[in-house]
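Mind having a look at this structure? Questions to follow.
Only one protein chain is missing; all other protein chains are in place.
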Amino acid sequence: MSIEIRDVSKSFGAFKAVDGVSLGVPTGRLVALLGPSGSGKTTLLRVIAGLESPDSGVVCFHGENVTCRDPRERRIGFVFQHYALFRHMTVFENVAFGLTVRPRAIRPPRPEIEKKVLGLLKLVQLEWAGDRFPSQLSGGQRQRIALARALAVEPRVLLLDEPFGALDAQVRKELRRWLRRLHDELNVTTVFVTHDQEEALELADRVVVMNRGRIEQQGTPMEVYDSPANPFVYRFLGHVNVFHGRVREGMVTIADDQFGDRRAAVYVRPHEIDVERSRNGNGALEALVKHVSLAGPVVKIEMERTDRGGNVEVDLTRARFDELQIKTGDRVFFALRNMQVFPEDYVI
Amino acid sequence: MISKIGKSHPGQWLLTAAVLGFLSVFLVVPVVAVFSYALQKGVAVYLSALTEPDALAAIRLTLVTAAFAVPLNLAFGLAAAWAIAKFDFRGKEVLVTLIDLPFSISPVIAGLTFTFVFGLNGWLGPWLGRHEIKVIFAVPGIVLATVFITLPFVARELIPLMESQGSEEEEAAQVLGASGWRTFLRVTLPNVKWALLYGVILCNARAMGEFGAVSVVSGHIRGLTNTIPLHAEILYNEYRTEAAFATASLLAFLAFITLAAKKAVEWRRRRA
Partner (left out) sequence: MPLLLKRKSVLPGFGISLGFTTAYLGLVVLIPLSAVFFKAAGVGWAGFGDAVASPRALASFRLSFGASFLAAAVNALFGTATAWVLVRHRFPLKGLVDALVDLPFALPTAAAGIALTAVYGANGWLGRPLGAIGVKAAYSPLGVAIALTFIGLPFVVRAVQPVLADLDAEVEDAAQSLGASRLAVFRRVILPTILPAVLTGFAMAFARAVGEYGSVIFIAGNMPLHTEITPLLIVTRLEQYDYAGAAAIAVVMLAVSFLMLLVINMLQRWTRRRAGG
């Protein structure tokens, strides 16, 4: 089922949490709301769920306006950041809750509920945990129970608030892949909130980058990563070098202040910089290697420009690094392979 | 901490002895005295003091009073905690402070307030008189004064707990389709049951044992408006020492049961 959000705003006192946001989520997609804390992503998710009512704007599920509907009438699955499992109920009772609280007329018979819950526990690979209490489970296991509980009511939409936020790095990675497979299997329209760009880029079909209650950019992970719409998205989606340069007639330089009178900020990712031992090509600039960090799949090099100072971060592949044999104190030359230019006065 | 306990120090034993001495003189000796004086003329006298009609009437009235005050203040505590812990509204802090008010007011003044409202010269006195309804020097006054005194007990146990638990579980229940009432019964109430029981135990102990407030509005009519504590006072003033102490021993039993139940609930809460 598709979700359509039109011009939604929500304030808490003087604070504008969501500011005129419009967004469409097509049926069966997995969409990430990505942004720093306070960017309004959780509020937007809660507005979709009906846990917050927007000050203005409309939320539609499959063309039907649900803005004024209670959350319990929306048939959604919501996974809370800290899971909100009912601590006095067993895992089984937790998962069964959404079915057992239905009015008698539409409540499935007991055996059917049991079958369904056991099926869900199997789906989340916790069939052995039915009579445990939430406090007896690990964080990752609680997370999966929360998901099973949300799925039990056969939601039309699945909403997850920082689903992996409270877990350690190893479990995060595993659960992330697992959730992706689960989504491909069930094909429920899913929206999840995260502040972790890696998570959003790896997991989602579409990424919606939010900041200060507004959408900065939306698109496929590749689109937002490779062509960020503005400096904020650039910075938020990974490390970036910012050079101050001048623009004239569609050309930009970061080395010559006399080049033109329009200032510009040049954004370059660390892996988009080429390093050479000698100056070949006239665009190259000289730098002094300050530090080399060898741990991990890429070699991180920190260097300082010799012409006007300022640090430059560069990521090199292992192979390229072995070729160049760089060490601290060396003088090298670098050139920008790919860049994005924004007017200097842009305020983030 | 363990290392501190391990290191034995003469000063520590002196301090422990001083504290135990202080507690003995102020707590143990008076309680032992109650039973000693109550039984000094034998068990038969003790039992007859507790089974005389006036004593039985006092016990009955005490139970009736608690049977009104505890459920009323339980309902109040739940409503207050729900409003205060689950919602953000103007004037919340003032409300929380006002709920504690009965604890910081002299019981005598609590009784006095009802005299000024329902007594002969009170606001509603003439009207009540015309309709021959008695509140002061009658059972309704005793119940009212007790409700006043024991009002905060349940609420002040529930409010901090429910505030610390937040609203996420209730929101989850709503999303899963539970109605408000079902959410309250199946999610909120089980989560606070031990705190609730704790509050009820304390509320009940005070309701049954209240003296000052009840004394002002009771009128001390034997067999009619005397609770157990008031009955003990009358017997004491009449120099019926054994009977007075026998009655006081009932109150001491109430205290023991209260302390034991309180400990049991504290233990369960730590485990839960």
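The first chain written gets the first letter, and so on, giving A and B; residue counts start at 1 in each chain.
To be clear about the criterion, a residue touches a chain if its C-beta (ideal position, glycine included) is under 8 Å from a C-beta of that chain, and two chains touch if they have at least 3 such contacts.
Computed from a predicted structure; not experimentally measured.
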| item | value |
| --- | --- |
| Contact footprint on chain B, counting only the chain that is left out | 1, 3-5, 12, 15-16, 18-20, 22-23, 25-31, 33-34, 37, 75-76, 79-80, 82-84, 86-91, 95, 97-102, 104-109, 112-117, 121-123, 144, 147-148, 151, 167, 170-171, 174, 180, 183-184, 202, 205, 208-212, 215-216, 228-230, 232-233, 236, 244-245, 248-249, 251-252, 254-256, 258-260, 262-263 |
| Residues from chain A at the interface with the omitted partner, ascending | 12-13, 50-53, 70-71 |
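We adopt the following convention: only the chains that are shown with their structure count from here on.
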| item | value |
| --- | --- |
| Where chain A and chain B are represented by their mean Cα positions, the distance between them in whole Å | 54 |
| Residues of chain B touching chain A in the complex | 168-169, 171-179, 182, 186-187, 190-191, 272 |
| Chain B contact footprint on chain A (complex, rising order) | 49-51, 70-72, 74-78, 80, 82, 84-89, 97-98, 101-102, 149-150, 152-153 |
